[in-house]
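Remarks on the structure that follows.
All protein chains but one are shown at their positions in the complex.
Chains here go by letter, A, B and C, matching the order in which they are written, and residues are numbered from 1 within each.
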Amino acid sequence: MNDATSSTETKGPPPPPGTPVSPTTEAEPVFSPLGYPQRLLAPGLTYASITEEVASIPLRRIRSGWWWAAFGVAAALLFLLVVAVSWLFVTGIGIWGVNIPVAWGFAIVNFVWWIGIGHAGTLISAILLLLAQHWRNSINRTAEAMTIFAVMCAGLFPLLHLGRPQVFYFLFPYPDTMGLWPQFRSPLVWDAFAVSTYFTVSLLYWYLGLVPDFATLRDRCATRGGRFFYGVVSLGWRGSAAHWHRHQIAYRLLAGLATPLVLSVHSIVSLDFSVAILPGWHSTIFPPYFVAGAIYSGFAMVLTLLIPFRKVFALEGLITPRHLNNMALVMFISGLLVGYGYFMEVFMGLLSDDPFEHAGTLSRLWGAHSVIFYPVLLCNVIVPQLLWSRRIRMNVWALFALSIVINIGMWLERLMIVVSSLSRDFLPSSWGDYWPTFWDWATFLGTMGLFFTCFLLFLRLAPALSMSDVRELLTPGEEGPPVDEPQPEAKV
Amino acid sequence: MDLTELKQAVERLQRCGGEKGRLEGWRSLEELADTTEFRELLEREFAVPPDEADNRAGLKRREFLQILGGTLGLAGLAGLAGCTVRPRGEIVPYVEQPESLVPGKPLFYATALEFGGYGRGVLVETHEGRPTKVEGNRLHPASLGATSLFEQATILDLYNPARSAAVLHRNGPGDWPAYLQALQTALLKLPPGGEGLHLLTGTITSPAFGEQWNMIVQRYPAARWHRYEPIHDDAFLEAERGAGWEPSEHRYHFDRARVVVSFGCDFLFALPGSVRYARELMAGRSGERAEMNRIYVLESVPTLTGAYADEREAVRTAGPDGIAAHAAALAAELGVEVRFSGTWPGGGAAAWARRVAADLLAERNRNGALLLAGGDQPPVVHSLVRAMNARLGSYGDGKGTISLLPPLVQNRVHQGESLAELAAAMKAGKARVVMMLGGDWVQTAPADLDFAEALEQVPLSIHCGLYLDKTARRATWHLPQAHPLEAWGDTRSFDGTASLCQPMIEPLYGGHSLHEVLDGLARFPGRSGYEIIRSHWVAPGRLDEAAWRRALHDGVVEGSAPVAAAANPGGGGQVEVALGEPEAGLELVLGPDPSLWDGRYAQNAWLQELPRPIHHLSWGNAFLIGPATGERLGLESGEWVRVRGGEEEVAIEGPVVIQPGVADGAVGLTLGCGLWAGSDESPFRVRQPTVLLNRTEAAHERGESGVDAYPIRTRAHPWRRAVVLERTGRNDRAVTTQHHHLMEGRDLLRMGTRAELLERYPASGNEPLPTFYNLTEEMNDAYAWAMVIDLTRCIGCNACVVACQAENNIPPVGRDQVERGREMHWIRVDTYHFGDPDQPEFGFQPLACVHCETAPCEPVCPVEATVHDREGLNLQVYNRCIGTRYCSNNCPYKVRRFNFFRYAEGSAREPLQLMANPNVTVRARGVMEKCTYCVQRINAARISARKENRLIRDGEVIPACAQACPTETIVFGNRNDRGSRVAKRKESPFHYALLGDRNTRPRTTYLARLRNPDRPPSAT
Amino acid sequence: MEKTHPEPVYGVMAEYENARQLLAAAREARKQGYVRMDAYTPYPVEGLAAIVEGKRSRLPLVFLLGGLIGGGGGYAMEWYAMVLAYPINVGGRPLHSWPSFIPVTFELTILLSALSGMVALLIATRLPRLHHPVFAVPEFERATVDRFFLCIEATDGKFSPDAVTRFLETTGPVMVKEVPRC
Partner (left out) sequence: MAQIFRPSSNTVAPGVLVALALTPLVLGGVVWLLVWSPYSTAVGVPMNQAVPFSHQHHVGGLGIDCRYCHTGVETAAFAGVPTTRTCMTCHSQLWTEAPLLKPVRESLIANEPMRWKRVHALPDYVYFDHSIHVAKGISCVSCHGRVDRMPLVAKQETLYMRWCLDCHRHPERKLRAPGEVFDMASRDPSPEVGRQRLKAYQIQPARLLDCSLCHR
């Protein structure tokens, strides 16, 4: 962005003279005694330069080559989704690999996977906000966006997997001509409420954070249309102290609501399984173990998105090794919790004298399902042990690779939970296997398309980093490396 | 084709005076539209090719039948449940309402259906003239209210769009009058004695038919009647001739038997009397009685009887350890004079013989011995069995376990020879007119007869059959046959009791009964079936008007059963036994298919899809080999092999299935599968196929309906022959609905001797575990419907499965869907085997929804689509179901079925729509379904009971499965009624709930399977 | 700036380099007895609101009430549907199986709380308001980037353009401007 100053189309004031343009390659990291990178932001950032760096992505369409390439691929996949879904509605659920006994297949696997991914966003943003973890400020926006889009993908599947999607609304309470209501004992109804609530609240939370930044874009946008658009979506924000005051209250309260919400949603998703009596599903460890898994896969996905993003748009100054390191650590710890979950499942399975539970566990250990159990173990427990080493955590490429591995691992885990328990349950006479069809894969990849299309559009339309939040970290007036606590001057 | 056209057509017809030679009675224009004259007329008038004409007429007829359906408001038929759009139909009343018909109320008619030529009495349920369901006839000795799967499935054959609907002349359009002309001219050309006139039929017991033949013989003394059934008992006939016994047929009395020894005889399934026999056998086997009878079975390939036996030996046929050897050894032990030429029975056989002999001679079993030889056993076995039975006093007149009846079949001949004779005559060009009634001999005749080729030599060959099969295509004339439910007829049952068969509906696809066609030989143009049957029966010395009516009403002709001949059975004297050398190679063992019999049901999608007992193969058969053999040959299930008969170069290909219980060295294969495989003769091309038949067709076309065994079946080796196996390299598994037959040490199917069971399961299993839930509210209702399945009685015959399918509009889904694990049967018969895989024991466990009181499926349904009612039924409300399939996941029994596609499409469209039960919803795509305890029957009973302000009586509600069951395995009733059969059974010490430890509190519970082996059984 | 004002003014606005100066100025203005003023900053500045408008916001109360209504209403609905409207025996479970009712109750609590909070926020902030006098000030566009503004409004009792301007000049602003009402 060395052309920032020379840019002609950017309206508004040029950055104050003498502002060192923020380095595209981060300065040598500074380490704490414990060996953690300390810098939250690269040195030499100003309000203006931060704004410039972030705003230029939507306003000046930089790096459009990369963007278009990615968008092409995503759009193609999205088209695949449209085809797959149309065909599904025409012919029926039979085009998938589901059968009796394995009546749930990819659809539910993908649902749990996506909703899991959808957890990191709100979690990073809300919990870290409440815990005053300032390193959240440069990554929360992207994470929240990821949440929204992941939940959208997740929300698709429960609808698609219905035998009669045209009457999905039976799931919701409304005065019908039959005098009937949803059956509130069913975890699926809980799902319907949990997911829709989660989506709504995340959306509000995200948008609330966006409003001031939209105002910034409005004020820096060159084109009339752009000014109009951002003018509308920023609701005429003018940064008035009174507004800021209420905005902050609402924002923190929402965070306070979102935090238990995040935990509840994946607990409820886990209840889809643990409420059932199936060996391998009927287990009390599920809620915590699912939540841990959600955070795990969520952070993995954030890394998968942020690392290339930060590279392509040269944001190393705002998303520093410290951010990556912190995320890696959170991911690592939640990973260990997941590992504990696996261990407990096997342990309880072997311990219990319930023959069915027992048989199920054995078939995972060295029976029909070991072929999937061990890959899961490898991806989610063994490989992530690399994160013990700082050098791995500092190495973006290693982190990126690792995050991919974990994403795959977590998807496999859900496959293991859904399919293996169903295909070998109580009566050997009804045992049966499950094989996905082309349309199973098409639908899965298709939702990837949906996800990335939305995400790329988001990069082009909205500030991908929260400028107002980052500004808070700068010492007002002068430049220099910010420190963790807000400036004494700032609060009087 | 509109009404006025039709009316003009009628007038013209009357002018040209077309005589139809069909039964008189209430007629409609539609029916007329079907007559061949009318088609002919159409051709003249509108110059349309006959097939189309036929279709037009067909459409007209369908419309008409739809109107019939219409009187019911098309309940359950017109649309599929769950379409949220309200139907805006029409109401189409009768112009004149037939007597005794109330729209919406079913009528039942008694008639009889034939199995292998012998009658089984049935009642047919009809709705506004549409037969929808077949039930057993309590008054009929061969039924006693029960049926086999074949009677249940016949209803689909009736409506089967694949049925032949047009007269064919040399495969081209033909018509009835022209046929009559051709026949007459041909007959006139015959030499005076009528040499060259040949009749070929299967087994026929119909007295009227016999009488007709006699007339024909009077006119053409030299006319010959040949008879051939692929599943025949020539061996017995040979034995009979050889020993000079007087001709007789066996009627067994299993209720008198204490020890039954079967040498390869599948008496629970394959005999004309099997349905009755199974019931009789149970008299000595129910859990209530302390001492049970005992069944020994020797066979090479597991059959139902073998699987049910107390002691089963899997042995080959020939050789020193074969079945014959066992028989001989046993005979010797029993003191029959046996002279062995060559080898002697092996040690195994001898030891077995000693044990069984001891058992047979034991005092407690005096006069209780019953030995049987399978029709596929060599003559010597039959002689030995006859001798042994005689020696053990089994023929004791009146009290014995066997009575000998005078022959019941018309034209009792050695069928192999009979057919060969015909073939020879045809080859020699001596046969001028050959009439082939109701069979597909081109397909089923022994391969070395070249029947097809011989048929070419015949100037006038006439074939009458239900389908356009191979014979139909090769015969000069093909005449569509009227289905047994469409025609008049008569028949005799296994014990000689005669029954009248009456039509329920005008022939849907046109056609004539065999009687009518045969009559064409005697006179021109031939009488109607009604005249034929009535003139035979209403005659001095037979029936008067009243008796005729009673016979029609009851379905049996009183006192028509012949008295057992108190004759000397013979069987004394010496028996020559030549046991072959021990055979090294493989032996192919052929037998009837448990679903398709000899192939005559190959067009029936229900039976094609029906999982065969024991291995649960669906849509076809496979080469069954024992584990040991598989080990030796290094073959796995699913590998395809080429099986080559010894001498000549015929070979057949198919998948191998490793089946425990197949004798080492034996290769089991059933007849009747794979017909039409890959041939251009798939009859489905002829009519526009419904979805259902698309499926059957596809299976046939792709050669996926199994292995056709006939090419390798020769005169010399009808049942077994030495073969060699070659790998083909191809590898795809035969389709089966149960992949895993071991119980994995779980307590699912309780089986053992009385002592074992009482000792192993002291708690009767009646007390459910404690629960948090308060279930009393529901318990207090007047009714608590429940079902008890007595595993001791279950012979795994599948009758319940087909009965359920017929009653509840369950669509077949086709091979590919079954392969995906999506079969729809509401009730299934699980099979488990125990112990040594080469000599396993088998157990059957019928399983439908067990209607748990604390049903796991219900709380997980998000929309209240599956809930309980106050009588304890676990309901599935189709039109509320959104298809999350969560209930199925959470069902520990996996008895729920899901409409992954629009499976019911076929059943919702003409003509199969007419077959549907109007009292059961046809399910839409994407909804779950399962056993309902036949709630429609409960409701019907409740309504009539409530009208009279009384409670439903025990036995007033019988679900389809229980009703069809030959052995009363399934008992259904009100558990709250202490006196009900269900309540009584639940008090049995052998009573238990499947997966009772899950505390699902199923309403359907089981009685453990009692066995009574002589030797200690291998651990269950 | 001595000339009279033909057109009415909205207020007088001063622009500052950083938050420190803004805070000082605002505090000073209060001392001077100005009450109707507002400050504009590119990010939330702690304590600023307390100075420019003395009263505390009652937003949290709305959140709480919304939550209570959502939760109570949710549970009531479930109870009505399962026990009163159409009592059906579902797997022998009690009609009023409260443990199964908790998840939906919880979710509705959150949902209603959040929604009502958002509505309250919009009302409290009088947003959306796309047109506002301060937007007319050219320099104001940096209010969302890096500059800090204080505006004393004409509605203030002791407001007079010249006096206010003069006062603001003393607080070390980058510039001081009158904001026309429009």
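We take it that a contact is a pair of C-beta atoms (placed from the backbone, for glycine too) under 8 Å apart; a residue touches a chain by one contact, two chains touch by 3 or more.
Predicted model, so just to flag it, every value in this text is computed and none were measured.
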| item | value |
| --- | --- |
| Residue of B:N293, B:T831, B:T932 or B:T1000 touching the missing chain in the full complex | B:T932 |
| Contact residue for the chain not shown (choose from A:R218, A:H266, A:H323 or A:H369) | A:R218 |
| Residue among B:A420, B:L875, B:C965 or B:V982 touching the omitted chain | B:L875 |
| Chain not shown: contacting residue from B:S164, B:S560, B:N621 or B:T921 | B:T921 |
| Absent-chain interface as seen on chain C, which is shown | 86-88, 122, 128-131, 135-138, 140-141, 182 |
| Positions on chain A where the hidden chain makes contact | 174-180, 218-219, 227-228, 231-232, 235-236 |
| Touch list for chain B against the chain that is not drawn | 3, 7, 28-29, 67, 71-83, 86-97, 102-105, 781, 867, 869-871, 873, 875, 877-879, 919-922, 932, 935-936, 938-939, 943, 946-947, 949 |
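FYI, only the chains that are shown with their structure count from here on.
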| item | value |
| --- | --- |
| Chain whose mean Cα position lies farthest from chain C | B |
| Mean-CA-position distance for chain C and chain B (Å) | 82 |
| Whole-Å gap between the CA centroids of chain A and chain C | 30 |
| Junction residues of chain A, two or more chains touched | 180-183, 185, 187, 189 |
| Shared-contact residues (touching 2 or more other chains) in chain C | 90, 93, 100 |
| List of chain B residues in touch with chain A within their complex | 82, 84, 738-746, 748, 817, 820-822, 828, 830-832, 845, 847, 856, 859-864, 880-886, 888-890, 892-894, 896-902, 924-928, 995, 998 |
| Chain C-touching residues of chain A, taken from the complex the two chains share | 12-13, 16, 46-48, 51, 173, 179-185, 187, 189-190, 193-194, 196-197, 200-201, 204, 208, 212, 215-216, 218-220, 231-232, 235-250, 253-254, 257, 260-261, 264, 268, 271, 468-469, 471-472, 476-477, 486, 489-492 |
| List of chain C residues in touch with chain A within their complex | 17-20, 23, 38-49, 51-53, 57, 59-60, 63, 67, 77-78, 81-82, 85-86, 90, 93, 97, 100-101, 103-104, 106-108, 110-111, 113-115, 117-118, 121-122, 124-125, 127-132, 134-135, 140-146 |
